[in-house]
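Left out: one protein chain. Kept in place: all the others.
For subunit A:
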Amino acid sequence: MAIMSFIFVFFFFSSLQPILSLYEDQVGLMDWHQQYIGKVKQAVFHTHKTGRKRVVASTEQNIIATLDLRSGEIFWRHVLGPNDVVDGIDIALGKYVITLSSGGSILRAWNLPDGQMVWESSLHGPKHSKSLLLTTNLIIEKDNSLIVFSNGRLNAVSCIDGEVLWKKDFEEESLEVQQVIQPPGSDFIYVVGFAASSQFETYKINAKNGELLKHESTAFSGRFSGEVSLVSSETVAALDSTGSILLTISFHNGKISSQQTPVSNLLEDSLGLAVIIHSSVTGIFAIKTDAATIFIRVIGEGKLEVVEKTNHETVVSDALTISEGQQAFALVQHAGSNIHLTVKPAHDWDSNLLKESIKMDQQRGFVHKVFINNYIRTDRSHGFRALIVMEDHSLLLLQQGAIVWSREDGLASIIDVTTSELPVEKAGVSVAKVELNLFEWLKGHVLKLKGTLMLATPEDIAAIQYMRLKSSEKSKMTRDHNGFRKLLIALTRAGKLFALHTGDGRIVWSHLLQSLHKSESCRQPIGLNLHQWQVPHHHALDENPSVLVVGRCGPSSDALGVLSLVDSYTGKEFSSLRLVHSVAQVIPLPYTDSTEQRLHLLIDADKHAHLYPKTPEAIDIFQSEFSNVYWYSVDDDNGIIKGYALKTKCSGNVADEFCFDSRELWSIVLPSESEKIITTATRKLNEAVHTQAKLIADQDVMYKYISSNLLFVATVAPKASGEIGSVTPEESWLVVYLIDTVTGRVLHRMTHHGSQGPVQAVLSENWVVYHYFNLRAHRYEMSVIEIYDQSRADNKDVWKLVVGNHNLTSPVSSYSRAEVITKSQSYFFTHSLKAIAVTLTVKGITSKQLLIGTIGDQVLALDKRFLDPRRSVNPTQAEREEGIIPLTDSLPIIPQSYITHSLRVEGLQSIITVAAKLESTTLVFAHGLDLFFTHYAPSRTYDSLTEDFSYALLLITIVALVAAIFVTWILSQRKELQDRWR
């Protein structure tokens, strides 16, 4: 018996093998993936067919997506690329999604159920113009057709195959076509526009063959401005360029008649500059001024009447035909924390088809767009649902006075990300809600054991998988021992700050920053970056950590800056200030004050340095390190890199003791005719390097040149800064520099002839890896440069170390002459890159891997050992033991090392690595349109048991062993007794 149990036990142990890569059932354990579409520009509903109700949306990120109207999930989605801006979308024939993109030159049809492209046709014309898409139910030669105006040409395109049925050019140079109108039930089209901004033109065109039926034009004394609003199929409303005179122009039967009405006649008080709001509601149009929105009805021949004037933020939807001859439109207005959704029939302003008030989260800001759709209620009346786009780019569906679903599409445009620790678990804090009881814990482990012993039924396996995925452990709101649970704080383009939990990716809090809110003094606020302001650890543990958000009021670099401080636990903006200077650079200094607030130096456009926080304590700390602060600036346009140090207090007329003048210490001027800076890279400030010494094969030591002031600069020939293939190899070159940013010394300079950008680079420890295109080899290449310090190289004698006669402990100064040697090597690489990063661990012991964002929007891990400049064709035995891989000409792409496994991070922009507390593990966050997060262990988790380690199995093994010991003991006792009795 004992033997049997021993054999069993050993059999169990031999079946426990370490996990080498990700298995299918591990997907989703450590990683999460979220898909977004961005800020919706236009939405079209598809509900009148039986089957799944959908909404088709085009976004500012150039995405076409169809969403489930019930849940908001994405059915399918296409990313059209940065240059393929969507101009218009529509649904044709009830089964095709038609998109017009790229400035009206590409027309595509996608199959609505599955998103397959059905046809694509390119439309070119004589000149650049506004693009308009109009779906009609016109039948030309038995084909349903689309009318597209783009590039100065009117096209009729067949819906079936995208063939152009007829085309008509509008070549007149100054003609700006504003609207293409097809009066319902007719077979002609009006093309309406302005010529030379002061002449109104109408063209009546036969819709069957594109023949010009009639052309009329009328000149006006004033000039037109901006858009026109369609009041009926034969009337438009427009504003003149001063914004003070309203024009209603009707062109019934091609005969133009117009009415001019000064805005002041309609309203008593003057309003300032007004603009017309684009809408298509029959009989009503809206104008908007700074203070108010005014709805004006057109009665009869050009008579105008103000129906409503609101001072609230108001958004109008397009008209929706609900039944024969009846149109409705929606209005959304803000009132406190509620929004009012009103649907009105077009012909009667005073009656409402629907009036709902919905409580709205203040953090979503104002409503930016509204799209409505109708349905038949169970009582046969008309019901309406509205899709609204908010200021923070989120998308919500409203129906029956409630929010049916919401999507946080602001996360599709993340500008910067930082992390924050979660609160420490305190004794008093109750976490019972997420804690499991003992019975459930045991049950879980029994299930796991069953799984390990392959006794589990399919239901059990499903239960195990569910348990693993929904493990409450990973989504707790407290700090964990391994440092896996953190908050990812992301700043989005809409000026909203999100905190995502790393465990499951849920939004812990979100906050629309007041400082990045549009206001009188700050018209175009943009967020720049995020910094960790306060990371309490030792003596300030009761304080919450906080982040610093830096922004500026406008796109130019000399616009005034804005700062806000946000609590990382609650998302409260506890301080926000408008700066009196611009922000060109933000330098987090390595000093903190007594409350662990980090000192930051903000450099403005005039090269003055401003110290934050503005406290006397900060200035005391700063004064002692005053002479050790250096920084640099890279001027990409002129090819000049300059280094600065601090000089004195600002000499301006305002006494500001937190402002300092700078002085120029060094400059590097690259010849503008031969070099243009395209990429720079620096080391991460928080990167830890475990050891400076590197043991090489023959028991020799090399010392890594580790300086946090290393700057990598890549330049290309100015001619070769364009697309790949635009120059010959002889005309293009790539020069790389390694520069010390304190003294401006060029430590290494190297030229790659016949190569060109784009260059992606990453600098870590003492090496830099960069990726570029080799024109001669017609392939992408990756190169590595490693830099070693020679000034310490003679510390090899053991006796010297024993006696203390070495310079290893002496402080390093940038002013010492750098005695460095570099080693470099290039390898071919198959992919082009979107981003490159390197794994980051807490102590820097674990070997490094490169994380490569491929063109296919995946993240590939590549061992740094493949990019070792010391690889040779036949490494010696000693070198092999050290881990040198025999030289190959290209870098391998191992399919198992895609850390995104089967997922894609659509529109990948950057990869962020954060160290966990566990040395073996790094946290990887990749963002673009989608978000992806995972744990990654470059050398496997050598310092912890894997997640699916079965403790129950271990327990049972021990119990079995103890039992076996007892049994054998009893057996031997008995045998002994028998022996004695004999």
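The working rule: a residue touches a chain if its C-beta (ideal position, glycine included) is under 8 Å from a C-beta of that chain, and two chains touch if they have at least 3 such contacts; residues count from 1.
As a working rule, contacts and distances are computed from a predicted model.
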### Task
Assuming one chain is omitted from the figure, identify its UniProt name from "ER membrane protein complex subunit 10", "Ras-related GTP-binding protein", "Cytochrome c oxidase subunit 3" or "PIGH acetylglucosaminyltransferase".
"ER membrane protein complex subunit 10"
### Task
Please pick, from A:Gly410, A:Gly744 or A:Gly907, the residue that touches the omitted chain in the full complex.
A:Gly744
### Message
Among A:Thr502, A:Ser783 or A:Gln849, which one touches the chain that has been omitted from the display?
### Response
A:Ser783
## Note on the structure
Answer key for A:Ile277, A:Ile640 or A:Ile706 versus the chain not shown reads A:Ile640
### Summary
Given A:His481, A:Arg663 or A:Arg974, the residue that touches the chain left out of view is A:Arg663
## Note on the structure
The one of A:Phe285, A:Tyr612, A:Tyr827 or A:Phe932 in touch with the missing chain is A:Tyr827
### Query
Going by the touch rule given at the top, which residues of subunit A touch the chain that is not shown?
3, 6-7, 10, 14, 627, 638, 640, 645, 647, 663-672, 674-675, 735-736, 739, 743-746, 748-753, 774, 776-777, 781, 783, 791, 810-813, 815-818, 824-828, 873, 880, 883, 885-890, 892, 978-979
